[in-house]
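Yeah, one chain of the complex is gone here, protein chain that is, but the others are all in their spots.
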Amino acid sequence: MKRLSRIVALSLALAVVALTFTAPAGAQPKTELTIALSSFSAETLDPALQGHNVKYYLSLMFDYLVGTTPEGQPSQAGGLASKWENSADHKRWTFHLRKGVKFHTGEEMTSEDVKFSLQRAMGKRSTTGYAGPLRTLIQDIETPAPDRVVIVTRDPTLIIPTYLSRSLSTEGMVLPKKYIEANGDDGFARKPVGTGPFKFVEQVVGSHIKMTAVDNHWRIGTPKYKTVTFKLVPEETTRIALLRRGEVDVTDISRERVKEIQKENFPVHFRKEEAIIHMWWVLGPDGRVGPTKDKRVREALNLAIDRNEVAQSIFGGFAEPAAIPMGLSWAFKDVGFKPTPDMQYAYDPARAKKLLAEAGHASGFPLDMYAFQLPGFAEGKAFAEAIAGYWEKIGVKPKLIPVDYPAFRKLWVDRKAPEAVGYYNVANRDWIGTFALLEKQAYTPSKLNDTVNDAEIDGMIAQVLRQTDRDKINALMRNIFTRLRSEHYGVPVVYVHSPYATSKTLGKWNPGAVMYDLFIDQLAASK
Amino acid sequence: MAAEPAGGTLALPEAVAAPVRGRGRHVPWIPIGLIALFVAAAALAPLVSPGDPYAQSLRNRFTPPVWDERGTWAHPLGTDRLGRDMLARILYGARVSLAVGALAVLLASSVGAAVGLVAGYYGGRVDAALMRITDATLSFPVILLALILAVTVGPSFLNVVIAISVILWARYARVIRGEVLTLMQLDFIAQARIAGAGAWRIITRHLVPNTLNTLVVLITLQVGYVIIVEAALSFLGAGIPPPTPAWGSMIAEGRDFVTSAWWVSFLPGLAIMLVVLAFNLLGDWLRDTLDPKLRQL
Partner (left out) sequence: MLRFVSFRLLQSLIALALLSVVVFVLARTTGDPLHMILPMSATEEDYANARSYLGLDRPYVEQYLTFVGRAVTGDFGTSIRARRPVSELLLERLPNSLRLAVFAMAVSLAMAFPLGVLAAVNKGSGIDRAAQVIAVLGQSLPSFWVAIILVEFVAGRWQWLPAGGSDGFTSYVLPGFTLGWFVVAGLMRLLRSGMLEVLDSEYVKLARIKGVVERRVIWLHALKNALIPVVTFAGIYFSILVTTAIVVETVFAWPGLGRLAYDGITSRDFPVIQAVVLTTAAIVAAGNLGVDLLYAVIDPRIRHAR
């Protein structure tokens, strides 16, 4: 008797507890698209505050001035500017805007909004990646008509359309002037408004971002999905479980689990050569110090690594050996650069040891290696350990130092750890983005971030800055790559392909070859 | 939901007649044996290990243990992500994990006991001040402190020990202080005072021996806890850094391969489970034998 009453009491208690929680979720309707990611990077929804270029969700809520095809080429179909032209002296760029594009609040987008957004992106408060170069470059912004914007630059330049396009960062996103002036920057960040095919619904920082479709959008028609939700799920086992359960439609997975997922017939899309795993030596306050000052030592450290083995084992076969330091391959096509077979580093530890001896380091030397995880690079620590293993075999004495990336970055930029080795999975990008990167990491006058310190390369970069002849620019870029390789200014290890697993019913998707963008809007496009 | 004893009435065997005692007079030989086994393995690791726990061989990564058809006797328990021998890493990992447990607990208990003794003996303002500090410490989550340390100066063996001890001592302080307060009410303390004994004498001669039982129980129970915390820290990236073999970080490294290379995380997990279970069971038995009143520990 009492057993029964006890059971009843317990069940009642549990039911009461249960009622305080939300109702159970129903089965996933097909009108919802859910994407699980291991990292959101910067989570603020204000494009001007994105220091790290992540556009996965921003590209759905905002439109760019200049559109881009998934292959990274400027497109007149994908941006708010339906066409643009430059003046003969390359100092005035005129953009013709689409008519009838409305913000999510109902207001029409005009050239005033474009001018406002650009000034905001270049303003003091902005932390975007290319705010600096734009500030030096742009002299004035004119709005001769509601559907025309003219950008006046100080020097002749080719790069304005690309800088304001989807292929780089967020400076080209067009924001609503009246709305921001009325609600303030913080109000805008809380409830962002744009002209994109999806409207902001809610954000729980560290958990998810939800948006809902706009009817009949100029870019993609009426989206196939009514709601799009981005979920932050740091643990991979959990992401995969969500995929298996049908709770998410798209998720990034690590290379090591691709085969497991493919065996279960989940489609896996790859962004080929999404990043290059590149290692460099931190410079001292006045340039290169220590054994790596000698070119032979740098070459030896490169020859000691079996790139094929690394690609096959650590990256599960989803990587290709890389040969050019900072060689972002998506830019090679643009500038007509083709790495020749002899540029590939052979795996030759014997020769490496010989080179070390020739340079006077037959018994090796100590080398600090910083080991950290990075978003999109789950193999980080294992990778560092593996490379340390190779270097140990040629007599170098690597010491692994586990700090996280921000701590390493401080040492790198303050130049407090000369000759220490760091690495990064540098996102692949087109030639303009590559040039911007080189201008930061291979250019002595940029001081803080330089890892190269070579006068010849400095000269070539300075020339590119001032060139408007595409052929000359391409030639300079090819020479820069060639010299980076011949002088061994870094240790390029592999290009990695990044896998994204999708549900079986998702349909066609081209994640594209644009930095930090997955073209989710293409998934939802109905035209 | 309660179990109905067999037979109609409440059949309470000797338990009713006998005084409430511990789980048994039976010494828990299995836990003691397990602990001894692991300590021995840790101490003798260089002799017993099949190889160097640091030796990588990417070609041999994820070799299954020997009883699998693809396993070999060269690596009886298989290899990990970088081709390192699992048995070697578990043996050497025993050293690291047990050392963390022992060091952190010894450090925390000495400091904590000292604080508890002083607070309980002197009482008044000293007690109040010390207890405020203790309370503040107790409310700081261990894992967060270790994370902060890891992010500031980088994760290391020392940082893990320090981070844990810095919070753990407060537990000892509180418990010992409670014990001392009770003891101070007893006659023999008053008598000692009357006899002219000073603080030091009373503390060392009278208080310490009477709180030793509690201390031993706490220490035994906390070793397992520290090992578990180290594992959690490794999972979050604030534990013992690679390439040092430590059970916690080994499980963390293998956690994405639970089905494809189950041995990488399962075997160190099994090791942790056995050792911590042994310490916990031993601690429970000690508590029940030495002083059943300690049930609130």
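Structural remarks
Each chain carries a letter (A and B) given by its place in the written order, and its residues are counted from 1.
Here is the rule we use: a residue touches a chain if its C-beta (ideal position, glycine included) is under 8 Å from a C-beta of that chain, and two chains touch if they have at least 3 such contacts.
Quick caveat, the model's predicted, so the values are computed rather than measured.
Across the entire complex, the residue among A:Ala77, A:Val152, A:Ala182 or A:Val205 in touch with the chain not shown is A:Val205.
Of the listed positions B:Thr79, B:Ser109 or B:Ser265, the one in contact with the omitted chain in the full complex is B:Ser265. Taking the complete complex into account, residues 1-2, 10, 13-14, 17-18, 20-25, 42-44, 46, 49, 51-53, 124-125, 127-130, 132-133, 186, 189-190, 204-208, 231-235, 237-238, 240-242, 244-245, 247, 404, 406-407, 409-410, 413, 436, 440-441, 446, 448-449 of chain A touch the chain not shown. One chain of the complex is left out; on chain B, the residues touching it are 1-3, 5, 8-10, 12, 15-16, 19-20, 23-24, 123-124, 127-128, 131-133, 135-136, 138-141, 143-145, 147-148, 151-152, 181, 224-225, 228, 231-232, 235-236, 248, 251-252, 255, 258-259, 265, 269, 272-273, 276-277, 280-281, 284, 292, 295-296.
The rule is short, and it goes like this: only the chains that are shown with their structure count from here on.
Each chain gets one centre point, the mean of its Cα atoms, and the points for chain A and chain B are 43 Å apart.
Those residues of chain A that touch chain B in the complex are listed here as 3, 6-7, 10, 236-237, 254, 256-257, 260, 306, 309-310, 313-314, 371, 373, 378, 381-382, 385-386, 388-389, 400-404, 407. Remark: chain B residues 1-2, 4, 56, 58-59, 61, 81-82, 151, 154-155, 237, 241-243, 253, 255-260 touch chain A in the complex.
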